Each structure stands twice: as structure tokens, then as C-alpha cells.
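The complex appears here without one of its protein chains, the remainder shown in place.
Our next item is chain A:
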Amino acid sequence: MTAQTHAKQAPDGAVPQGPPSGRARIGALLSSPAGRNLGLVVALLLLCVIGMATVGDRFGSFDNMMTILRSASVIGVISVGMTFVITGGGIDLSVGAIVALASVWATTIATQQMAADFHWIVIVTTALLVGAGAGLVNGLLIAYGKMAPFIVTLAMMAAARGLAELISDKRTQVVTERGLIDFFGGKVLGVPVLVIIFALVAAGGWLLLNRTTFGRRTLAVGGNPEAARLAGIDVRRHTTILYVLLGLACGLAAVMLMARTTAGIATHGSMYELDAIAAVVIGGTLLSGGRGTVVGTVFGVLIFMTLTNVFVLNNLDTSTQAVAKGAIIVAAVLLQQRVASRGSTP
């Protein structure tokens, strides 16, 4: 802000060379993408310091680091998808329910097809298709039915969870295919496959959002849908695709969750929607759309999971943890608003 005021006073729009005040410089730094991520890095490091100080090597060991990452991977994949939907001006409350439905549907297929030549890839495909299908329903109702995303996905949240209970008859359906568990539960060079999948999804998400036409259009649709429409972007189709992508992410998350828990069950993914939305918002994606950061989202997820880990290692209960999470969300959004108001025009 201050920098712009300087520019106006300077003759003929010459860029002022004099250094702005310290406050202004910090403000400019904080509102730049790198600066926003810097804040997240500091928060994450702070948590690590607390972890090291309280439980030492039990926190700092390689195994514990992998545990944190492994537990972050499922919610992380969903959060990357959620980053796209929120950047595009939407919201999805049904992600947890879609994970449950996909896991139950896939395990049901598996138990019905007892043929010898059955391959676990069928489970994966089913979960992905179910996720994408649920996302498609969300997207069509929101984009073409012109309904509020909040309402549509709230309805999907109830309906998908209910359908999962109907299909599974509220029973735990054990995954018997060793192939699936071996593949997704395995490690490559000591790194769990789940973590690798998360890393790939995050990298792919970053490329998609920042380096492709699709990502640019997502920002435009979220930032000003009318301007995007008048610039020739098919806003409704684009919006639908965003929800389908998130549905796919939920299907993938369901597969990862099945591999970790060796079961498909209608209670999978409970409260995932809140964790995912919170991680996205903490990361710096604007809840009103138009600005999104996959890197920030990854940090958001890691901060949450590290926090959980530190609490667990210190034998603190989940209630205390929930209070801390709430405080972090509020602090992050407050900070974001201040940065946003500084970055906007008068």
C-alpha cells in the first residue's frame, strides 16, 4: 500500500527507488507468496521445536517423521483437491462421506467377485469411479442446477454417508486382497508409498494450478466468474470439472485409507471435510475464491498432523488438541484477512 502511494507521488509514475519503511517492507513481504509460505514454515518449525523440547528423539526420529507424513497423506490428497474447488469459488462438505462411500462400494465389489482372476486394481478403479461420480453429481447440481455449493454438498454429505451404511449394512468390510495392502502399505527406499502418492498428488496439483491453462481458468472463475464468462470461459463446465477432480481425490484417499486400515466401512472419513477446509484456509487460499496455493495447503496439512503428533506423544487428549486446532484456524484467518486488506486497492 505504502509503496503504491509513493509511486503516485513520484512524477510520471517513475518507480521510487528509496527504501520504504520497515513496516511497509514487512507488509510487502508478508503479502508476497513466498512471505505467506514463510509464515507457515515458521509455524511448522515452532511445532517441531516444541516437539523436540518435550519428547526429544521420540519426536525427531525418522520413523516418527514418516508416521506424521503417512497420517498426513490421506487428508493431504483430499486437501489438494479441495484447494482447487475453493480457489474456483466453491466449497465441498461431502468429501468425508464420499471417502466412506467409495471405500464401502469398492470392498463390496471385492467380496462379490470371488473369482480367482480378480485383481485388486478393480477395487482401485471402483473407488476412483465412485468418487468421481459423486463429484460429478455435486458439480452438475452446482454449476447447471445453479444451487449453492454449501447446500448441494451438505446434501451429498448426508446422502453418501447414508448410502454407504445401506450398502455395507453398517458392517466393517475387510479388504482381503493382499495385493492392495502390500502395494499401498509398502515402502520405496524407506518412504511409505502413501507418502509418495501424497507427494505426487501435491506436485501434480501445483503444476496444474500454476502452470496450466486449467489452473489459470480456475483462478479466473473463482476471482470473477462474470468476467471469466465474458472472456469466453465455459464457467459451468469448468466448475463441474473441479468437483469431479475433488471426487477423484476422495476416491484415491479411500483406497489409501483402505490400505492403511485394511477395511471399508461407512464411518471412514468422518470430519475430513473440516480438516481439509481448515488446512486449505490455513495455507492461504482465499475462502472467497480467486487465489489458491497448493504449497500452502501442504503446509496446512503438515501443521495439523505435526500438532496431533506432538499432542499424542505428550499424552494429551484429543479434546485439548481440538481446542488448539480451533485457535490455529482463527489465528490463520485473521492473519490472512490483514494481508488481504493490505494487498487490495483502496
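What we mean here is this: a residue touches a chain if its C-beta (ideal position, glycine included) is under 8 Å from a C-beta of that chain, and two chains touch if they have at least 3 such contacts; residues count from 1.
Methods note: contacts and distances are computed from a predicted model.
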| item | value |
| --- | --- |
| Choices "ATPases involved in chromosome partitioning", "Phosphoribosylformylglycinamidine synthase subunit PurQ", "Ribose transport system ATP-binding protein" or "Sarcosine oxidase subunit gamma" - which one is the UniProt name of the chain not shown | "Ribose transport system ATP-binding protein" |
| Absent-chain contact - pick from A:Leu38, A:Ile121 or A:Leu230 | A:Leu230 |
| Touch criterion as defined above, residue of A:Arg217, A:His238 or A:His268 at the omitted chain | A:Arg217 |
| Chain not shown, touching residues in chain A | 4, 7, 13, 15, 207, 211-214, 216-217, 219-220, 223-224, 226-234, 290-291, 343-346 |
